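Showing chain A:
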Amino acid sequence: MTLTASMFLPILPEILLLLLAELVLVLDVSLPKAQRRNLGWVTAAGAGLIILISLAAMPGPGSSPEWGGMIRHDWMSFTFKMLFIFGAGITALFAMDYKRLVERGDFFALLLISTVGMAFMASAADLIMLYLAIETTSIPLYVLAGFFTDDKKSSEAGFKYLLFGAMTSAIMLYGFSLLYGFSGTTDLAMIAQSLTAEMSVPMIGSLLLVLVGFGFKVSAVPFHFWAPDVYEGSPTPVAGFLSTASKAAGFAVLVRFMLTVFPQMTEAWAPILASLAVATMTLGNLVALAQKNIKRLLAYSSIAHAGYVLIGVVAMASPDPEAAQLGVTSTIFYLVAYLVTNLAAFGIIAAFGRQAGSDDYTAYYGMSRRSPYLALAMMVAFLSLAGMPPFGGFVGKVFLFAAAIKANLIWLAVVGVLNSIVGLYYYLTILKYVFLYPSANPEEPLPINASNRLALIVLTVGIVVIGVIFGPWFGLAATAAAAIF
Partner candidate 1 sequence: MQFPILSFIVFMPAVAGMLLLLIPADRKTEIRMAALAAGAFALILSIWVYFSYDVAAAGYQFIERYDWLPALGISYHVGVDGLSTPLVLLTGVVMFTGVLISWGIDDRPREFFAFLFILATGVFGVFVALDLFMLFFFYEIAVFPMYLLIAIWGWKVTREYAAMKLTLYLFIGSVVALVGALAMYFTSGLGTFDMLALENAGFSPEFQRLWFPFVFFGFAVLGGIFPFHNWSPDGHVAAPTAVSMFHAGVLMKLGAFAALRVGIMLLPEGAKFHMPWIILLTLVNVVYGAFIASVQSDFKYVIGFSSVSHMGLVSMGFATLNKEGMLGAGIQMFSHGVMTALFFAVVGMVYDQAHTREIPKLGGFRKVMPLVALAFIVGGLVSMGMPGFSGFIAEFPIFVGLWNAVPSHLFANYAWIAILAVLSIVITASYIIRIISKVFFGEIPEEFAGHVHDVNVLDKVALVFLSAILIIIGVYPDIMVPMVEQGVNNVLRLLGGA
Partner candidate 2 sequence: MMDFIISNLLTLILFTPLLAVLVLILLPGEQKSLLRWTAFVLSLIPLLLSLVLWFEFDPNQAGFQFQYKLVWYSALNSSYHVGVDGISLSMVLLTTLLTPLAILASFTIEDRVKVYMALFFLLELGMLGVFLSLDLLLFFVFWEFGLVPMYFLINQWGSEKGEREVWGGAKMPARVYASFKFMVYTMAGSLGLLLAIQMIGGVAGTFDILELYQRWTSLNQPLFGIQIGAVKSIAFWAFAIAFAIKVPVWPFHTWLPDAHTEAPTAGSMILAGVLLKLGAYGFLRLVLPLYPYESKFFAGALAFLAVMAIIFGALAAYGQDDFKRLVAYSSVNHMGFVVLGIAAAAFAADTLDANIALSGAVLQMFNHGLSAAGMFFLVGVIYERTHTRNLNEMGGLFPLIPVYGGILIFTSMASLGLPGLNGFVSEFLVVRGSWPIFTLYTALAMIGLFFTGAYILKGIKQVLHGPLNEHWIGHVSEINARELMVIVPLMVLILAIGVWPSWILGVINNAAAALLAGL
């Protein structure tokens, strides 16, 4: 096998990410401590640049196996990769506000390496590659979650994340090994060919085992226990990254894996995923109602959002190909909108929390008087999460429900609708604190860093753009979805 330049095109983003990570590490050593903060700019600018350069590596129609079938180069993987890189860049900008994060350059390096892992997750087409990608994603994230080594909560978060992650990946690996045992191959597409059409208990067993691993990544109930504690304890920008890019990566794997490996077994996994979706949405939303800490609230809300996305995944199991494709399309679209929105939400909390020194609800009283623009950004983000137009969340939800109805899953759409009402309640409650309640120290200004400002402007505009000019984004999602059918 000879290496040609064209072979590197499919992994161009990953290569560039690695190069960027190394550049960051080198600069980390060479720069004085006071200037290491600027590595955030480097990371963000690098991420932007990578996205631009990667446009040269745009895939064609269809899905081509590359690198001996290890990965697939298609619009699906490409779309997700761009999404992850965007998320990483934004997270870097948010992190710059945290002195204790940025005084060590390895923060950014770990962030980028984790992103490399995610990129491979989106494109992996082989069990081994997939497992490697998942671990490459997870291990830096364990470290990032516990990055404040002197903070007990952060350490606890990192450790907890590691324990849960290790356990679920072990279970998943067991599932992988079973699959390999049945089929004698690690290539996802070939596994599907060698699996018989009838369902057998071992097959369902391996399906369940694999779902445990994916469920952990997307924090679906009942594999969600880690999420609130980890989000609460870890540095806020990291929590934002965990709840968006990492979760999206989990869904990218879930969608590809289910469609590639188990296309014959939709009758088995569709009900399972449907019940997961219902449980995830409902539990996430109901528990979020009771939260007093805004990070925990967002943790539960992001669990609930995983539930919404699962609606799209379930619709993908429909025998009607149009409905199935709409299911994938809406899943991807929702993830795009959700990533931008939730990053904004966490970014605002990061910016505010660092100033206020608290993530308690009460700290948010009267925030709009201290910083009207931050409050407006928060309104945009939270209303988008609640599913209100003209923001991305609304369109995303409409597409998800449309997919469900198209797939004849009206009951699931109704459950989703009811849940979004619960969601609206607590998002509005937070906005009430922000806009309505008197602040303890109303005159104290809230300086927002240039990096935060840039990131928030990009995200807020993005939320509105996705919500209003949704055509191109839908087109992108539809292209991506078409690639894996």
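In picking the candidates, the idea was that all candidates are chains of the complex that A comes from, given by their letters.
Here is the rule we go by: contacts are C-beta pairs under 8 Å (C-beta built on N, C-alpha and C of every residue); 3 or more make two chains touch, one makes a residue touch a chain; residues count from 1.
These figures come from a predicted structure and were not determined experimentally.
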Whereas the rest of 1 or 2 do not touch chain A in this complex, the one that does is 1
Per the touch rule above, chain A residues touching candidate 1 in the complex are 368-369, 372, 376, 379, 383, 388-390, 394, 398, 401-402, 405-406, 410, 413-414, 417, 420-421, 424-425, 428-429, 431-432, 435-436, 470-471, 474-475, 478
